[in-house]
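Here's the structure, in structure tokens; my notes come after.
As you look at this complex, bear in mind that one protein chain is not there, while each of the others sits in place.
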Amino acid sequence: MHLSAVDVTAVGKSYGGARVLDNIHAQFREGSFTSLLGPSGSGKTTLLRIIAGFVAPDTGRVRIGAQDVTTVPVHARNIGMVFQSYALFPHMTVADNIAFGLHRRGIRGAELQRRVADVLAMVKLGDFAQRLPKQLSGGQQQRVALARAIVINPTVLLLDEPLSALDRRLRQEMQVELRRIQRDSGLTTIFVTHDQEEALTLSDHVAILDRGRIVQEGAPIAIYERPTSRFAAAFLGDANFLSGRVVEGGLQVGTQTIRISGTVTPTVAVRPEKMTLLPEGASTDGFDNLLPATVRQVVYAGAATTYLLDGADGTPLRVFAQNREGTPAEPGSRVTLGWSAAHTIPVTD
Amino acid sequence: MTAATPAGASAKAPPRALPGWVATVALLLPTYAWLTLAVFLPLCAMLLFSVLTKAPFGNVHPQLTTANYMVFVRQPYLLDVAWTSLKLGFLTTALCALIGLPAAMALKLGASGRLRSVLFLLIILPFWTNGLVRIFSWTMVLREDGFLDMAVHAIIPSAPSAGILFSQSAIVIGLVHGYLPYMILTCFISLLAIDDSLIEAARSLGARWPVIFLRVILPLVVPGLVSGAILTFVPVIGSFMEPRILGGRVGVTMGTVIEDQFTAAFNWPRGAALSFTMLAVVLAIFATFSGVLRQSAARADASS
Partner (left out) sequence: MKLLARGFILLVLIFLYLPIAVMALMAFNASPLYALPFQFSTEWFEALATDDVLLTAARNSALIAVATAVLATLLGTAAAVALHRARFPGRDTLRVLLLPPIAIPWLITGTAMLLFFFWTGIGRGLHAMLIGHVALAIPYVVLVVNTGLSGVRRDLEEAAKSLGSTPLHAFFAVTLPLLLPSVIAAALFAFAVSLDQFVISYFLATPGVVTLPVQIYAAIRKGFTPEINAISTILLGVSMIVILGFAWLSKAGGALERR
């Protein structure tokens, strides 16, 4: 039987009068990389800390491996955690930091040395064993924190926004490293972030949280292409929202009837890259949906251009266009936006 | 790699965490039990004694009375003594403030960085040494044929004796010497919290130094000044060692009277009553100024 590595059932948590987590159900498959994605205040860090054991849930249960750990203290849960500020012990060397968890598990001597050396090689810090944390750069400290957490071979690896303190380029490098290490080690990983791009890049599975609830979860491509709520559509990527009256055949927006794939809802979302900008006079064949609009602003970025437009009723719209033609449309010009029904996504508000 | 569970986990029943409050109580109990035994119970006992006719030792069975508190009415000279103590408190505090605030300002303006830290340490250092020894050292300076006397006579040989030991002035000098560093400390911490840019802004708006001092600096340094004043005034009105050593027969304060009750007159109930009256005054002062004191404490925490 393929048991999931971590199981969260009906977990709820309130602080004071505020409900921080509400009826959370989540399963984390063995060996998977799952991101908990959401804005600040969404409860994602609280959920991670409940799984880790630093916070006790008001309701619900947490299972890690074969064990119900809801009442088990942190130190007995066999987790590996990487903190946002790395939390390296300043009075110990890199090697001692990494050996800490192994010591707690009774591993000594030659085997200890071997495992420390192996994991240092894995994060490419083989020469840094005797350094002190304050002698390391941010990126190096991050890798030591990671090594310290994975050397103990935990049942689940928990990461609390570990890359947020790094600059952009370093961050992207570390994302690649992290993914490689996770694949090599096969550890079940739960990763908290507010950066949707990061979540999409790294994860097998994404759970979007908003104000204490999981609003959607699934593989990155699935939730990107088919967001079910306005929040998910807007938080993960960009989206155009069209609202109107539900009629036979679609959604009545202004004078147009928008065709949708699936059940019609009063609000639909269309991703900006799925729309094509048709200048005045161009052929409108082949598009299920057409909408007139006026170009308000053109943001030229070389390979791609972002158009900010106003719809007929003033709705703000945006379109991402790859730079195939070379001459972007002018601000103020009237255009028609065309896209397919398949890319029109019904969303709840 | 085989998974190894940490030492705390067992294969059977997962360990349950001790309720957090057990650890907290265990950590706090020794300290507060000790303080209860050493401070709170004694104070309660003193309250009890103060309403008894006699100390309840041996076979004596005393009765309740308020006579001990009425002693101010029956012996008016005690009012004089109390008033003297209060005057001593005010005078000492005022002098400490008049010297201390400028000193703190001088420290902020006149030095920076390393030098400032060193000077600050030098100023504070005497405060944490033995008060008795410091008072004793003043006897050497102020007595007849002491340092001051000899210095004055070295310049003006025909001057009368400048040995001012065993006078009120000597007491004041000794007390000011004792508490000045503390006043400088509290004022300095308050001054440190004043952003320099405030002063620069005032200057750019055309204000001159007297105005800047009155309108910008003084209001912000008041908490430090007040807390220093209170923590000088309170110990001073209760002092007995300084008045006795530096004042001799002239040095009669509430402190010396209370001390007498316990070590010479052995009228403990009366001593307790007088002590408690003083305590009431002290608590009243703290209560009145508690807001300011808390603010200063918070600032001291932040800057340490």
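Order of writing sets the labels: A and B. Residues in every chain begin at 1.
Definition applied: a residue touches a chain if its C-beta (ideal position, glycine included) is under 8 Å from a C-beta of that chain, and two chains touch if they have at least 3 such contacts.
As the structure is a prediction and not an experimental result, all values here were calculated from the model.
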item	value
Partners of the unshown chain among those that are drawn	A, B
Full-complex contact with the absent chain, from A:52, A:146 or A:275	A:52
Residue, one of B:69, B:90 or B:136, that touches the chain absent here	B:136
Positions on chain B contacted by the hidden chain, ascending	6-8, 20-21, 23-24, 26-28, 30-32, 34-35, 37-43, 45-46, 49, 55-57, 99, 102-103, 105-107, 109-111, 119, 121-123, 125-126, 128-134, 136-141, 145-147, 150, 177, 180-181, 184, 231, 234-235, 237-241, 244-245, 255, 258-259, 262-263, 268, 271-272, 275-276, 278-279, 282, 286, 301, 304
Contacts of chain A with the absent chain, listed as residue ranges	52, 54, 73-76, 78-81, 83, 85, 87-91, 100-101, 104-105, 133-134, 148-149, 152, 158
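In this text, only the chains that are shown with their structure count from here on.
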item	value
Intercentroid distance (Cα basis), chain B paired with chain A, Å	59
